[in-house]
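First the structure, then my questions, so here it is.
With one protein chain withheld, the remaining protein chains of the complex are depicted in position.
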Amino acid sequence: MGRKYLREPTEPIEVRSRKISELTDAMLKTGFQGRKLAQAIEAWSAMLDEKELTIFMGLSGAMVPAGMRKIIAYMIQEGFIDCLVTTGANLFHDIHEALGGKHYIGSHTADDNDLYKCGIDRIYDVFAEEERFRDIDHLIADFAKNLDAKNYSTREFIHLLGAEISKKGEKDSIIVSAYESGLPIFVPTIADSSIGIGLMLARRAGKSLPVDVIKDVDEITQMVEKSKKTGVVYIGGGVPKNFIQQTEVTSSILGSGAKGHDYAIQFTTDPPHYGGLSGCTFEEAVSWGKVSAAAKKVQVYVDATIALPIVSHALQEKSKKRKKVDWNSTF
Amino acid sequence: MGRKYLREPTEPIEVRSRKISELTDAMLKTGFQGRKLAQAIEAWSAMLDEKELTIFMGLSGAMVPAGMRKIIAYMIQEGFIDCLVTTGANLFHDIHEALGGKHYIGSHTADDNDLYKCGIDRIYDVFAEEERFRDIDHLIADFAKNLDAKNYSTREFIHLLGAEISKKGEKDSIIVSAYESGLPIFVPTIADSSIGIGLMLARRAGKSLPVDVIKDVDEITQMVEKSKKTGVVYIGGGVPKNFIQQTEVTSSILGSGAKGHDYAIQFTTDPPHYGGLSGCTFEEAVSWGKVSAAAKKVQVYVDATIALPIVSHALQEKSKKRKKVDWNSTF
Amino acid sequence: MGRKYLREPTEPIEVRSRKISELTDAMLKTGFQGRKLAQAIEAWSAMLDEKELTIFMGLSGAMVPAGMRKIIAYMIQEGFIDCLVTTGANLFHDIHEALGGKHYIGSHTADDNDLYKCGIDRIYDVFAEEERFRDIDHLIADFAKNLDAKNYSTREFIHLLGAEISKKGEKDSIIVSAYESGLPIFVPTIADSSIGIGLMLARRAGKSLPVDVIKDVDEITQMVEKSKKTGVVYIGGGVPKNFIQQTEVTSSILGSGAKGHDYAIQFTTDPPHYGGLSGCTFEEAVSWGKVSAAAKKVQVYVDATIALPIVSHALQEKSKKRKKVDWNSTF
Partner (left out) sequence: MGRKYLREPTEPIEVRSRKISELTDAMLKTGFQGRKLAQAIEAWSAMLDEKELTIFMGLSGAMVPAGMRKIIAYMIQEGFIDCLVTTGANLFHDIHEALGGKHYIGSHTADDNDLYKCGIDRIYDVFAEEERFRDIDHLIADFAKNLDAKNYSTREFIHLLGAEISKKGEKDSIIVSAYESGLPIFVPTIADSSIGIGLMLARRAGKSLPVDVIKDVDEITQMVEKSKKTGVVYIGGGVPKNFIQQTEVTSSILGSGAKGHDYAIQFTTDPPHYGGLSGCTFEEAVSWGKVSAAAKKVQVYVDATIALPIVSHALQEKSKKRKKVDWNSTF
């Protein structure tokens, strides 16, 4: 009577010359997080085959210092995502690198007091120069001083900033790629970053540029309202995850008929049992109506710096460039 | 030659009738996270003895549904903290309960699709009624509709909302206690919560009430600039942690002479090795100048729902009420 | 229609003077791991009220260096457990302390190469002297040299060693308390510890004392076979957990009618999603017949050095000494 549970055997992975996506396909027949990683690639690949699906990515964690910048830029350029919600820090670091700045290979066991004395900031095992970061703080402050004194959603502000950086920065940058693709970037936590510090420096210098994050709620909700189906990919958790999740609640309250996202993928290292939103399961999200009960749902417990290189390369082998929508022109 | 390392033996805990703070004092002689928990209480207690110290608390996670609301209210009332940075969700849930709403004892293994059909939201092992939450969404929208159409920092908006709730809500509420104590609450992620949804409903109804989070950066930085010494207590990580951490960077850029926080405590379940800010060590923070190299620094890896009851009761036994400053009147 | 899910509201913890068990009782009305901790105390307390229940404790992790020794000894003396399965290290460190040796309060950020040069071993934030440990290695080797050259289960060997230590060691020791209570201690991983090293030194010195771990499987299975009901408490996971879990499988194969343990509590920091036995849920254990579907099951994600002091003191306040069975005389 256990037959129903014994449909498909696992298959031990064989070691042999093969492509990345062939290996991840083989991992579909294994167990634990290795299988989940393969299932996430399968689900994302299925999303790319959908005709009328809007894909939202939530990106948290210091992904740019950790070398993930061009992977995100690639995903924007290829149409693997349609909207990005991220932290101010990721964009700040992206601008820093786009303009020629560097992060450095460091060590997580360095002497932090000596680093401080040397003006070096540590991000786990990556180093950066505080002075170069401050150059960018001032660049943002100066840019803000030249903008019209009106309310901006973070999306609008980032779009304008992207236009500016695109004039002199590297093309394989997140903010430049997004600008050129018309892909909206929302930064609901902009105050909590060096971009926020830059804007505050402008404010103290007499140029108050209000950033209206409620306008962002409005705009991202419009995207959901205009989309036939939606899929979500979360790199980490934090505000980017919930900000995208709550669009379904908001549009449900507004009566726009939302029934939960149709695909949901997360790469995270947060377990569910501490009750936080970052680690909560997509099953829990079903109870809220944030994710559809029928949705393909995959959560993988893995550091994003392992997942992103593998997943992006597997998708590159498996999937074709996808048509892009210039969402920025729709608001 | 190892003598320098062998100064003080550990002492096995004996089981006997004693007060909570006597037990945590005994835990100072143990090891691992048990000792850290005891050291966190010792450090917080030392903060309360300081004459000119401003204590900032960062509070993330769904602490109110998990029954931690009155502990935070108590800490505000007793002067155990001077400023709170938290999520919109915690305040939303606080208002819900202050006005008589409930959260319910649930199960983390419930059937989420059935919960959805029943209109029940799950937060790990706590349940809530979606309809009652929507009542509060509309209450916030209606409140917003009656405010002057100008830019507000989240602190200003929450202060005004606190005044409103204090008229009809329970006293042992976070927002009411803060209102009555003049304690500033910053919610830099307000857009990412049901309060943000409420404000967006007002916006869609024609009443745009811009929330200017850059003004928050300015105001919290003023608090640091006006404080002789600063201490920080983080319940979880997320934006509340970094938003307080970065005040030291901001005031350093402004030349206000910041040298890093003088005390730093965190209760978290995030390990440092995934490179995220939530889990990064206070040693890493030293490299950035966010925490002083000389600061008393304690990080405890534990769920806040275990830490907060123990810590608050131990402090209640050990510490006297502390003089409060009406910071809200200083902006 | 969601009424069935909304039976009991959570109740915010109030901060006031109270006993430890009063606080943990209040935590029953909260959420997340705080509630689980309270439920674990409630379940253990219920076990102590059962008339014909045998309680097995699995104890892993360096609990003795971390100051938990007398808590375990207390639980043995009061009859809070009937059988202990633990690591060689915990007993080795217990003997070390029982004979006057010390562990020391250290730091997890110490310079390990300097520690090595100084002959200091580090266990996270606890230090010990390598030379004093080697004294105990030789003590165990010498003790083994004087035993009859026959096969011993680890239980038998530990019982004999306990008799020896009881002649000169402190009473509040784990091995001495067990010896005096007739409580069996199984150490299926004895080879993987300094006790194993001691026995190997005896072996190299010509005195081979075979430790037959299969005899242990036989003996602990007998305990289950003779018990009407069984309860399990796991401090951490590892071999101690599975060795107790598998007794139900073994006795089922033998046709002894086992139906799974009747109570199951675990304090652990291992999440289930990596597929390991240490972190697997008691629900998973139900599928194997290791735990009864009807059993009271509580898993708490928390460091044992936080859980054990709280739980032992709450039980001390709530529960009476329990009648002990001299199991060692039954084999």
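Letters A, B and C mark the chains as written, and numbering starts fresh at 1 in each.
The definition used in the following text is that a residue touches a chain if its C-beta (ideal position, glycine included) is under 8 Å from a C-beta of that chain, and two chains touch if they have at least 3 such contacts.
Just so it is clear, the structure is predicted and the values come from calculations on it, not from any experiment.
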Selected residue (touches chain absent from view) among B:Pro12, B:Pro65 or B:Gly275: B:Gly275
Sole residue of B:Phe32, B:Phe80 or B:Phe243 that reaches the chain not shown, by the stated touch rule: B:Phe32
Selected residue (touches chain absent from view) among C:Arg18, C:Lys102, C:Arg134 or C:Lys229: C:Arg134
Subunit B, residues in touch with the chain not shown (by the definition above): 31-33, 271, 273-275, 301
Contact set of subunit A toward the excluded chain (per top definition): 1-2, 4-18, 20, 23, 26-27, 29-35, 37, 62, 64-71, 74, 97, 102-106, 109-110, 115, 117-120, 123-127, 129, 172, 269, 283, 301-303, 305-306, 308-310, 312-313, 316-317
Positions on subunit C contacted by the hidden chain, ascending: 60-62, 65-66, 89, 108, 110, 112-113, 115-116, 120-126, 130, 134, 137, 151, 188-194, 196-197, 199-201, 203-204, 208-218, 221, 236, 238-239, 242-243, 246, 249-250, 253-254, 269-278, 280, 283-289, 293, 303-305
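What we mean here is this: only the chains that are shown with their structure count from here on.
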Most central chain, Cα average position: B
Between subunit A and subunit C, centroid-to-centroid distance (C-alpha), Å: 44
Subunit A and subunit B: spacing of chain centres that average the CA atoms, whole Å: 26
Contacts with 2+ other chains: residues of subunit C: 31-33, 301
